[in-house]
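The complex appears here minus one protein chain, its other protein chains still in place.
So that you can tell them apart, the chains are marked A and B in the order they are listed, and the count of residues begins at 1 in each.
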Amino acid sequence: MSALADPQAVATLPKKQSRFWKKMRANPAALLGGALVLFFVAVAALAPVLPIADPIATDWGAVRQAPSAAHLFGTDEIGRDVLSRMVWGAQASLLAGVVSVAIAVCLGVPLGVMAGYMGGWTDAAISRVTEALLAAPFLILAIALAAFLGPSLTNAMIAIGLSAMPIFIRLSRAQTMVVMTEDYVESARAVGLKPLALVSRYILPNIFPPILVQATLTIATAIIAEASLSFLGLGQQPPTPSWGSMLNVAKNFLEQAPWMALYPGAGIFLVVLGFNLLGDGLRDALDPRDH
Amino acid sequence: MLAFIGRRILIAIPTIILISIFVFTLQHLLPGDPILVLAGEERDPEVLEFLREKYRLNDPIPIQYLAWVGNALQGDLGISFRTNQPVLELIGEKLPVTLQLATMALIIAMVIGIPAGVLSAYKKGTWIDWVANVVALSGLSVPNFWLGIMMILLVSVKLGWLPASGYQPFAEDPLQSIKTMLMPAFVLGTAIAATLMRHTRSAMLSVLKSDYIRTARAKGLAEHVVLIKHALRNALVPIVTVTTLIFGELLAGAVLTEQIFTIPGFGKLVVDAVFNRDYAVVQGIVLCTGVAFIFMNLLADVAYRVLNPRMGDK
Partner (left out) sequence: MLKPRHIALALAFGLAATAVQAQDMRIGLQEDPDVLDPDQSRTFVGRIVYASMCDKLVDITPGLEIIPQLATGWEWSDDGLTLTMTLREGVTFHDGTAFNAEAVAANIDRSQNLPESRRKSELSSITGVEVVDEYAISFSLDAPDATLLAQFADRSGMMLSPTAFGEAGIDFGLKPVCSGPFSFVERIQQDRIVLERFDDYWNADAINVDSVTFLPIPDTTVRLANLRAGDLNMLERLAATDVASVQGDDGLTMEQAVSLGYQGITINVGNGAGADNPLGQDARIRQALSLAIDRNVINQVVFEGAFAPGNQPFPPTSPWYNDAYPVPERDVEAARALLAEAGFADGINITVQVANNPVQQQMMQVVQAMASEAGINIELQAKEFATLLADQSAGEYQASQVGWSGRVDPDGNIHQFMTTGGGINDSGYSNPEVDRLLNEARTSTDTEVRVASYNAARDILIEDLPIIYLYHVTWIWALDDAVQGFVPYPDGMIRLEGVTINE
């Protein structure tokens, strides 16, 4: 990070860092969150090597079977192993969360910094568009976008990313404006530092912590949004599993095969809880005002 | 204050125009021909062409948009392709439904969120704080639609305590109306209880540190009096502000809950309209929720200023 070249930053960072870790360690909720996230990331990453059944292998003789030794989480509507689909579905859910937030950050932060840095008409234009996007309900916007792009996991991620973008525009704009009023930024401007250098040296490092916190929390929202779109048939398409699309099918078999709905729902719940707890802990730990 | 409100309304106008342009363009870009959906199983080319002309679908999108704006300014939001019902009438029909759902959800959220926030601020750093936090975040983390179907399975199918779906107008049968709406409102309320709890907690934390609380305690007042009468009352400013904002989001956010519980409100209407390519309905609803959202934001700002006079005009 270019910020490390700045003497002032170098001087403060280690101290900040140690305080950060101390606060994180003292926060059991955040640790629980981190553990949950790590667990699911590991499961998703190890999916190809775990000793589980093929997630798309069908078995007409074993349709909607209750959990047993052969199928720990039971089987689904065409005889596939639910445990295996859960594991592979974790990939889709995590990917959906991370990629859509990456899209939102990569588009939103530059726009927000631009608005905050340049002010004037640029700011007014970007702010109005942001407000308009915020005023259109998140899920309705995502549904319309996903319908427009066609139902698939990739398109669902794009739709969610675009819908989540305004939060990051707004946040980075506000942060940039705060940083811009700092004395050291004003003096750097006075000595003629180029805008790009100014942004990368002072603004980005300073707006990084709140963006990180927001991103973690938005991943949680994005995972639920992907599940919601899949639940409406607009996300991951069969036979590839995702937790949302598993639930979409499972709702037709609630009485006959409740396990089909139980596990994917619990999976979403735990991973989202993980990100929420982690994000919350990060916020406390990175908060300069020490409560 | 009036100047402030006036300026905010002026700023809101371009925002609303932008929303309407977004939605208009987006849905006209959607793949799928509304006229084919409208034709259903019968497809007479002559009739299809007539309908295309009638709904101006052959015109360029900007012309269609201007025509829509022209009518909207005269209070005509068009008719639903699907049922021929005027959109404005539809909105009038659905608004009370979603309003009731949002109100009940908000009440449930306040009943859970505010006491939990007060408690966790009071017991800051203890295991009570920790548990309250995890429970609140759990409410935020559980997917609404999953909680919804699980509750239907348990409460309606297995136990038969509450109706699984539908809507009973409050004016016709208040008790049945509340019973029918209880489960969906709970599902929706759990999600926002977390937000409310966290705002309450942080507002309470800063109030609890203030001098007058110390004074109140020094006077030997009972702890619950200090907590409720002095601290909570002063913490209410940000809580009210947040609640107003949440309510705006709720009106638009009930989409999936209404879908699960088959509640004939805004959310169900708009999702079905997107899938049926019922352009005028989508357009009308998004305009309404957009205006409601902006209005609630404005209200929150005004409330903040009224309750907190120290904040002058910026």
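Following the convention adopted for this analysis, a contact is a pair of C-beta atoms (placed from the backbone, for glycine too) under 8 Å apart; a residue touches a chain by one contact, two chains touch by 3 or more.
All values reported here derive from a predicted model rather than from experimental measurement.
K.L.:
Looking beyond the chains shown, say which of A:F39, A:F208 or A:F253 touches the absent one.
P.N.:
Candidates A:F39, A:F208 or A:F253; residue touching the omitted chain: A:F253.
K.L.:
Thinking of the whole complex, not just what is shown, which of B:H199, B:H230 or B:R277 touches the missing chain?
P.N.:
In the full complex, the listed residue that touches the missing chain is B:R277.
K.L.:
Of the residues B:L77, B:M104, B:A121 or B:I152, which one touches the chain left out of the display?
P.N.:
Reading the full complex, the residue touching the unseen chain is B:I152.
K.L.:
What residues on chain B make contact with the chain left out of this view?
P.N.:
Residues in contact with the chain left out: 30-34, 36-47, 50-51, 54, 80, 82-85, 90, 93, 149, 152-153, 156-157, 160, 163-167, 260-262, 264, 268-269, 272, 275-277.
K.L.:
Can you name the residues of chain A that touch the chain not displayed here?
P.N.:
Residues touching the hidden chain, for chain A, are 58, 60, 63, 77-79, 147, 150-152, 233-234, 237-239, 248-249, 251-256.
By definition in this document, only the chains that are shown with their structure count from here on.
K.L.:
Determine the centre-to-centre distance between chain A and chain B, using the mean Cα coordinates as centres, and give it in whole Å.
P.N.:
About 22 Å, centre to centre.
K.L.:
Residue numbers of chain B touching chain A in their complex, please.
P.N.:
Chain B reaches chain A through residues 11, 14-16, 18-19, 22-23, 26-27, 29-31, 130, 133-134, 137-138, 140-147, 149-150, 152-153, 157, 205, 249, 252-253, 255-256, 259, 270-271, 274-275, 282, 286, 289-290, 293-294.
K.L.:
Mind pulling up the chain A residues that touch chain B in the complex?
P.N.:
Residues 28-29, 32, 128-129, 131-140, 143-145, 147-148, 150, 220, 224, 227-228, 231-232, 247, 251, 254-255, 258, 261-262, 264-265, 268-269, 272-273, 276-277, 280, 291.
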